[in-house]
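Before I ask anything, let me first share the structure, which is written out below as structure tokens.
What you see is the complex with one protein chain gone and the rest in place.
On to chain A.
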């Protein structure tokens, strides 16, 4: 098994290597799924099963089409993507002003080619693009459509007869609503060398995103309630280096809270109490909380974001070989197997955190009661450290904020709801 290519100076790998995790974008966002490029890995496109071997060594961002022998990288001459296919329609725009759909009748008679004709073409070796051209030529209504409508028709046929697969590098922004996640990372001042305390009940999304932004420095201490660690499986999708992965540790919250309680408290606390400085663990301005309102936002999400965003929230790791690759055991000698995330932190590290505090805390426990959770977490923070709490409901956050305001344990509290809308820009 080849090791991953040496990282570029910036540490972002630009090409896929054997055994790495990739995100395949099939037909321009219609289907997104994760795959691991093991030797036997395949993907099903339409009714064909194609090997993923041609993807190894290719740059991320490469588009593939389904050729007679499997996946083949597209050359610039191949069928264009949605972005530049609009150029063809430029001439037609003058005529568009007189075109509309008043004469279109949906009675299934517009297409003159039958499915048998198409099968014959396939057997004769016609490429997908040739079939699409033939369909267009044999459509009695195509010429009467507006430019946009013709475009839509062409894309629809292309997706069926000439599907495309885009090789993408997995990145954190694909999961949670990107604006929510990005705000949490900013507001918690995530950067190199931070020791970040995280309560991650979203599958490891937060822990992974924080680890990415730490770039192999600092620590992500993922803490959990009860005795069973919450799953952080998503992290395995990120192609994080072993350095980065080793910095993700897990420990029950009860252990964190009780650590060193019998030891001498650092002198600073005594000093602060003497001098009337009452609440040293003040939080920072406008960094407190991010709210993601499930009720109103879900509707917005469905209508404005690509439908696949809903799918990707539970990424499917499709690996078609015998190994239980999900565990990274069994022959997949990639680096992920050597350094699994989620080890327990060393006692030295815990002592350090007890004495120095965490740089910030992020809480993503969308179904959980947070007020008491926050009360347990705040004492673990450094003085003047920021914290960011995500919840899908407004009321628990409002209650928590009110309690914090009253107790004056934190300042600069802000309760916000991010709102993201995508625009369709015609060019």
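In this text, a residue touches a chain if its C-beta (ideal position, glycine included) is under 8 Å from a C-beta of that chain, and two chains touch if they have at least 3 such contacts; residues count from 1.
Note that in this section contacts and distances are computed from a predicted model.
Colleague: Of the options "Exportin-2", "CHP1 protein", "tRNA (adenine(58)-N(1))-methyltransferase" or "Eukaryotic translation initiation factor 3 subunit E", which is the UniProt protein name for the chain that has been left out of view?
Modeller: According to UniProt, the chain not displayed is called "tRNA (adenine(58)-N(1))-methyltransferase".
Colleague: May I ask which residue of A:27, A:111, A:141 or A:182 touches the chain that does not appear here?
Modeller: Candidates A:27, A:111, A:141 or A:182; residue touching the omitted chain: A:182.
Colleague: Among A:48, A:152 or A:356, which residue is in contact with the omitted chain in the full complex?
Modeller: A:356
Colleague: For chain A, which positions touch the chain that isn't shown here?
Modeller: 8-12, 14, 59-63, 75-76, 81, 83-84, 86-87, 169, 171-173, 178-179, 181-183, 185-187, 189, 191-194, 212-217, 266, 268, 272, 275-282, 284-287, 291, 355-357, 359, 371-372, 374-375, 378, 382-386, 394-395, 398-399, 401-409, 411-423, 425-427
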